[in-house]
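Let me begin by handing over the structure; questions about it come next.
Yeah, one chain of the complex is gone here, protein chain that is, but the others are all in their spots.
Showing subunit A:
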Amino acid sequence: MTTAITTDILEQRSRRDARHERLFRWLLKACALLVLASLLGAAAATLWGGRDAFATFGWHFLVSSEWDPGNEVYGALVPVYGTLATSFIALLIAVPVSFGIAVYLSEVAPTWLRTPVASAIELLAGIPSIIYGMWGLFIFAPFFAEHVKPWLTNNLGNQPDDGQLSWVAEHVPFVGKLFGSSYPFGASILVAGIVLAIMIIPFISSVMREVFQTVPTRLKESAYALGSSTWEVSWDIVLPYTRSAVIGGIFLGLGRALGETMAVTFVLGNAMQLSASLLDPGTSIASTIANQFSEAAGLQKSALMALAFLLFVVTFIVLLIARLMLRRLASKEGR
């Protein structure tokens, strides 16, 4: 009798547990699927919002530099160029600097200095982008316009103040155009690129530093024992060993730079014009959206959504490459 009751209770209990278990499992899975849904949803929402623009302009949307709300003609070329140019400048500056920081922190600096300096650099990553934007707008752009830009336009550009072309502007192709500008203010593609570089340096350098530390000590010690210098160990041993993850870190920084809105919007000048000069103002995809979306309607709103879709797809691909590259090193470690 008692045993029958006990088994009964036990059975009830295990049934209840199984039911709870199933419910719990479903709840967790639903939450995890929400992550997936937010990714797909963002792509679908911007594609759907941009359908009018894609339907109206077709492929011309990608190659046209016209952006004329008066005549309802929109092309993505100017903001796309601005996004790519600023991100490219940012990488050009950030990659060598980050590599230098990572080498210094993993090979050169005295041990007691490494952690505090690394945390200080990582602090840069925590500062909100709008602070970079304000600093760029009120401090860096005026500084640049006063101290750096005159030198660049006079010594490298094709529109110097005294009308005398420098040797470089005359003889090296493209340089004159890149640095020629009659625009008096600091806000420009170059300044936006520099501010972006400062923003992404902590991301790239902390990835590089982390992966540099995964290099087996016996590899490095063998090289040192054969008489290698610190630089040769860094360049010929550490870098080849971590190559894929280093590229991953760089792409991670690129993904950040492409999608950055606030820091860029403040210092880009927001001019819908295609200029060969890096010292002229321009615009980027994100800053065009931030500036125009609230007041846009109809086809303009759709064009902005289409821009957002382009941005999302491009950053997705860049970040996908970044993660795949980072993962290759992790699998080498057997993790």
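Of note:
Quick note on the criterion: contacts are C-beta pairs under 8 Å (C-beta built on N, C-alpha and C of every residue); 3 or more make two chains touch, one makes a residue touch a chain; residues count from 1.
Heads up, the rule we're going with is that contacts and distances are computed from a predicted model.
Not every chain of the complex appears here, and the one that does not is recorded in UniProt as "Phosphate transport system permease protein PstA", selected from "Acyl-CoA dehydrogenase", "Glycosyltransferase family 2 protein", "Phosphate transport system permease protein PstA" or "Amino acid ABC transporter ATP-binding protein". Listed residues A:A42, A:L62, A:L84 or A:V175: the one in touch with the omitted chain is A:A42. The residue from A:L92, A:V108, A:V172 or A:A276 that touches the chain not shown here is A:V108.
When the missing chain is restored to the complex, the residue among A:I201, A:V215, A:I237 or A:M272 that touches it is A:I201. Taking the whole complex into account, subunit A touches the unshown chain at residues 17, 20-21, 24-25, 27-29, 31-36, 38-39, 41-42, 45-46, 48-49, 96-101, 103-105, 108-109, 117, 119-121, 123-124, 126-135, 137-139, 198, 201-202, 205, 229-232, 234-235, 252, 255-256, 258-262, 266, 286, 289-290, 293-294, 305, 308, 311-312, 315-316, 319-320, 323.
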